[in-house]
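All protein chains of the complex are present and in place, except for one that has been dropped.
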Amino acid sequence: MQIYGPGELLDDVLQTGLCISCGACVHLCPYFATWRGKTAMMFSCDRKQGRCHAFCPKTEVDLDQLSSKANNADYTGAPMGAYQQVFMARAGDKSGGGDFQDGGTVSALVRFALETGRIDAAVLTGRNGLMPSPGLVTHSGEVAAFAGSKYTAAPTLVSLNDGIKQGYGRMGVVGTPCQMTAVAQMRSNPMQDSDFSDPVALTIGLFCTWALDARGLLAFMEKRAPEEEILKIRIPPPPAGILVLETQSRTIEIPLDDIRSLVPEGCRVCPDMTAEWADVSVGAMEGEDGWNTLVVRSEKGLKLAEDAASAGYIVLADFPETSLSHLNTAAAAKKKRAFDRACSQGLVNTEKGGRAVLRVNKQALEKMISEPGGIHE
Amino acid sequence: MSELIEGKPGQRYLLMGNQAIARGALEAGVSVAAGYPGTPSSEIIENLAKVADEANMYVEWSSNEKVAAEVAAAASFAGLRSLCVMKQNGVNVASDFLLHLVGGGTRGGMVIVPCDDPGALSSINEGESRHFARMLEIPLLEPGDFQEAKDMVKWAFELSEQIGNLVMLRSVTRLSHASGSVKLGALPENRPRARFRHGGFVLDPQEGAVTSAPVAYKHVLQQEKLEKAESLFEDCPFNTYTGPENPELLVITSSACNLYCREAIEILGVSDRAGLLKLGTTWPLPKKLIRTHLENCSKVLVVEEVIPFLEENLKVLAAELAMEIGPRTIFAKRDKTIPSVGEMNPDYVIAALVKIFDLSYEAAPADYVEKAGLCVMAGAPGRDLTFCPGCPHRASYWTLHNVLALDNRDGFICGDIGCYSLGMRETGYYALKTMHAMGSGTGLASGFGKLDQFGMDQPIVAVSGDSTFFHSVIPALVNAVHYNADITLVVFDNSGTAMTGFQPHPGLEVDAMGHDAPSIDIESVCRAVGAQTTVCDPFDMELTRDILLEKITGKNGVQVLIFKQSCALSPEKKGKPRYEMHLDENICIGENCGCNKLCTRVFKCPGLNWDEKNQHARIDEVICAGCGVCASVCPTGAITKKERA
Partner (left out) sequence: MTAAANLLSDPFNLVITGVGGQGNVLASRVLGSMLTQKGYSVTIGETFGASQRGGSVMSHLRISSKGTWSPQIPKGRAHVVVSLEPTEALRVLYEYGNPDVYVLCNTRPVHSIAVISGQFKYPEQDELRQWIRDLSAKAWFLEATGAAMAMGNAIFANIMMIGALSAADILPVDKDTFKDAVSNMMAADKVSVNCDAFARGADMLLAEGISGA
């Protein structure tokens, strides 16, 4: 991993449209701020190296370094990353219920972690109209209010940075794969600050194929439905190919093709569908409404899932083999798309002082770009 | 200054050029004086206003220069002597009225004093007023020193009454804002009673209606007045010549350049070779006088500032005379003997004379200049102008800049004229992107605000000072509201015309003479024309930011935000810091990631300093004005403020 400063971040990420507005750089310092779903640099900060650049998931991401930190091994290029087990899961009776996106596994796990003291605060993402609005939650009763996916890029990690300032030391973070990447980089103390202590105790990743630009979506919706009437946004699993908007009075279906132009460039070079750097990753469950896919990666994640299940917060079930195959195919396809695009733009393993978006060993790279349909482990 | 009215006739006093002009007006028995503040003209009205009660005058700061000219003209129509004063740009504003005025003529003596600013020392253009005299077809006088600045005013009033028209007396920065020794004259005892006579024959210049129509008839009259002025100029005491009878070179000049020429001739010791014709009357040129001097020499050097006004007028005369007296070589601006822009100084004249006479001259030994140059390069860091410590504009621009950055749609600010024009520079975070005439910021914004039809999606902000608001923003604001332009106008209401030294304006409860006056509330005006208006304190940066963010987001028509916080130099604030500031060196993280000297490197209030040795910021207690703003800027809480008792 090579660390540069905010100048390079501006040149390489903010001004190229790669910024996914994750919020990792925001509130680290007064130079970065977020407003209406976009990250802005207020003034230039002359530092040659900064945390902003080091944490950013859209520049100089070294997959091998992340992998060796998480799994003690080089990155393999496996479609779903390294994991221990995959389950079908949903919220259990003790979860308190809520207007969940799918099975409510995420909300239930967060509640459980808070109630059992595994974490002292949770970084979640709510919304304000169509604008995503991150928040820091310390009581399990507040979790349900954040349920439901906001299909827009969200500055979730602002709340993580705020939480650190407020002194929380064992936070749980729920976020998309890019956000998980940023969190993983942050936790590795890349600037080698002497007084660093890891403020994160749990990471729950969300599956993600792409997100939409928040301002773009707002402008798109302006003509279709009043912002304040929107109750929920759903993207049914393929092959539906639509985005479903539930409002107080009706349900609107929008072909995904109509909104594809609202997908930011940052998503198009993102190789991670299943949040590979999280303790657990959660997605929708193909063909089973009301259930989630739960990928357990770390020991901590496994223990959390098991304890939450035995405490009745979640329900676990076996994951069907065909679904796993579909999942792998989709994840591999995302990798190939991302690396093809990034390679064609000269953004991978750039040499001679050139700055890259992604760095990864040759073998894994070969594998990822040569497996068009994605192949099972 | 008390000597302005208490000074003893016959005694010499050290007066600023503007004071000399004011004293001249008093000696001329002027009854009404009106102007709009603008460097370098402001002290004329200011000084007259101070003594207005004692001198039984009426003096006002008008809402703009056109109104000032109208106010002064009314007095003239009523038979009183009146003066109107403005900086060069003000003449542009007044010119519409003036062009009508001069067609109809004046009654009581009326003199307009524009103070030009060659070199644009405190202006954003070098435009000048002399050509207005030609366009308006009125006489132009230019004092050549401080004594003349006073004496000529009286002469100008007499001339105005002799010809029945407006007279222009033009000053420049180096006279207006310089001081010299002036021998005072007597002050008159009485002033005429004001009465506007309008019942006589319609074309009667003293008893009829006043207007420039019928144009053909009045225009002839007007030109006759100018011809009369020219003939009076032939033996005007302010046209002087010093030098040999048949000089090798005739130097013709006027205004402050007179002093530069005199000194250059003296320094080079060429007074036996060069004669100096100093003209006090530069439009129309006194033809006979010029002819006499041209006859005695073959080479002429014209020394003047900015446009080649004297040069061109002289060349016309020379061409007319060429058949009779033969051609003359004229060195001036057009042949680059004299620089074509910027102000003059003795050294430019020295250079011109050195070239024409083929002399050599060294101002200081070359090795000295070289050494000094190296020292300056190494040791005298540039001093860009900054907002004062505690200035509300710094906080305002900080917020404006940050809001536009946050908004992230490449928004911009259309600027205007005042202290806050510095928003174009480092001290204002380069936030201003256009700057033109008074009120133009809002006018431009109004235009930009209609370009969404052509795909423009940048937020548009205009800024205006409080005084500028009354001067010329209101019509632009009305326009923007009427055409529903999507713009935000930010009015920096710092309670006075700060740039030029706190002259009151119609928004205040006091007038130029210090009398109580009804104030016009900017907020009510904005609401009345239909703009959504909010008032806030720019020192409350968080609230201001939030309001501004909301105003520039979305399509809301004209939004006005009034930033209310008085100027750091205002009498009620100066020397009275509100907060005691403290900077905790242990909390300050200085150059580290997370700040990197935001306060000194970026915010840049002069009250802050960077302690290189100890690697933390410091508050400079000599300079800090205790406004408390930096406490909101520091991201770590190292800077704290405590209300002073």
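We call the chains A and B, going by the order they appear; numbering starts again at 1 in every chain.
What we mean here is this: contacts are C-beta pairs under 8 Å (C-beta built on N, C-alpha and C of every residue); 3 or more make two chains touch, one makes a residue touch a chain.
Remember, it's a predicted structure, so these values are computed and weren't measured experimentally.
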item: Residue among B:C375, B:V510 or B:A528 that touches the chain left out of view; value: B:C375
item: Touching residue (missing chain; options B:Y36, B:Y58, B:F146 or B:F233); value: B:F146
item: Selected residue (touches chain absent from view) among B:F132, B:Y260 or B:F539; value: B:Y260
item: Hidden partner chain, touching residue among B:S298, B:T386 or B:T640; value: B:T386
item: Of B:L406, B:L422 or B:A531, the residue in touch with the unshown chain; value: B:L422
item: Chain B residues touching the omitted chain (full complex); value: 2, 12-14, 39-40, 121-122, 145-147, 173-175, 177-181, 256, 259-260, 262-264, 267, 345-347, 350, 362-365, 368-369, 371-373, 375-376, 378-388, 419, 422, 426-427, 569, 597, 600-602, 604, 606, 608-610, 620, 622-623
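The definition used in the following text is that only the chains that are shown with their structure count from here on.
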item: Chain B residues touching chain A - in the complex, by the definition given at the top; value: 401-402, 405-408, 429, 549, 553, 591, 593-596, 598, 601-602, 633, 635
item: Residues of chain A touching chain B in the complex; value: 28-31, 33, 35-36, 38, 40-43, 45-47, 49-52, 191
